[in-house]
Structures are given as C-alpha cells and as structure tokens.
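Left out: one protein chain. Kept in place: all the others.
Moving on to subunit A:
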Amino acid sequence: MNFFTLFDLPETLDVDKAKLSATYQILQQLTHPDKFSTGSDQEKRIALQKNSQVNDGYSVLKNPLARAQHLLSLRGVDVKDEQHTMQDTAFLMQQMEWREALEDAQNDEDALWQFHTDVTQTIKSEYSHLSELFNEEADVTILANALRKLTFMYKFQEQVQQHLDKFED
C-alpha cells in the first residue's frame, strides 16, 4: 500500500501538512463505516478495510520517522523492525558519547533541557539531509544507513524526554 498515492501526495520526505490534513478529512467522509451504516454487508466490509488504511496512512504520514520508513519501504528496504548492526564506527562512537552524557545529566533538569534542544537540532538537520538524499535518488543503502541513524536519534530523544518527565511530578 502506497500511502502517498492514497493521500494524493508526491513521494517526497517532506509533505504539505495542510494538504495531508485536508485530504484526511475528505477520505474520512468517503470511507468511514458510519457513512455506510445503511449499506449492504459488502459495502460495510470494504469501508472498514479502506478506512483502516486511511487511518493507518494518516498516522504514518504525519509522523516524520514513520513517514521516512514508509518512503524507504516503497524503495524496497524495510528498516522498521530489522535487527541490524551498524558498521559506521564514527556513529557508534557518537552514540556512546551521547549515552554517557545522558547518564551524567539525568538528575539535572537544565542540562537535560539543553540536551533535548541539541538532539532536536541534530535530528532536524539530519532529517533535511535525508530529504535531500531522497530527492537526489541516492542509492538505497545510503538512504537506509541515514535512516537507521535517524531512528536511533529519535529513540534517544524519547529517552531524554522520559528523564525530563520525571521532573514534571
């Protein structure tokens, strides 16, 4: 299932969010099972299937990481649930540094916020880099490695967020 086609969007990493949201509204009106509550069983069944795809597609396309994974899977590489060991030594070193830094900062709210800002910034620049790679039709192995790095960063950002949540209570 190509969600970009379903939502009538070009196959690019950056999407027009306003158009995505507007299209979602239209697709809901056309496919929600409630619109077929007086229809035949067949109509209800097809609506249920189609509407499930619409909901799934919307949740994938509005989430930057899930969208990148979907776009790459359309190029034939599925990195979502893979068990893959990175060969990039420089990146592995950076991961270790980040993990150690998080360990040190975990009880310092200001330091955690600073960390969060830094990680968010890095994700942003890596994401636009990946976007360019997609636009340049780069080789899928290059795309896959860039996306694996991003996946790690998103996971790491989540961990920082979890440490920050502790200060909320």
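One rule holds in what follows: contacts are C-beta pairs under 8 Å (C-beta built on N, C-alpha and C of every residue); 3 or more make two chains touch, one makes a residue touch a chain; residues count from 1.
Note that in this section contacts and distances are computed from a predicted model.
Selecting from "FeS cluster assembly protein SufB", "Dimethyl sulfoxide reductase anchor subunit", "4Fe-4S ferredoxin" or "Chaperone protein HscA homolog", the unshown chain of this assembly corresponds to "Chaperone protein HscA homolog" (UniProt protein name).
Contact with the chain that does not appear here is found for just one residue of A:Lys50, A:Arg75, A:His116 or A:Arg148, A:Lys50. Summary of contacts with the chain left out: across A:Ser59, A:Asn135 or A:Gln162, the touching residue is A:Ser59.
Seen from subunit A, the chain kept out of the figure touches residues 6, 8, 19, 21-23, 25-35, 37-43, 46-53, 55-56, 58-59, 81.
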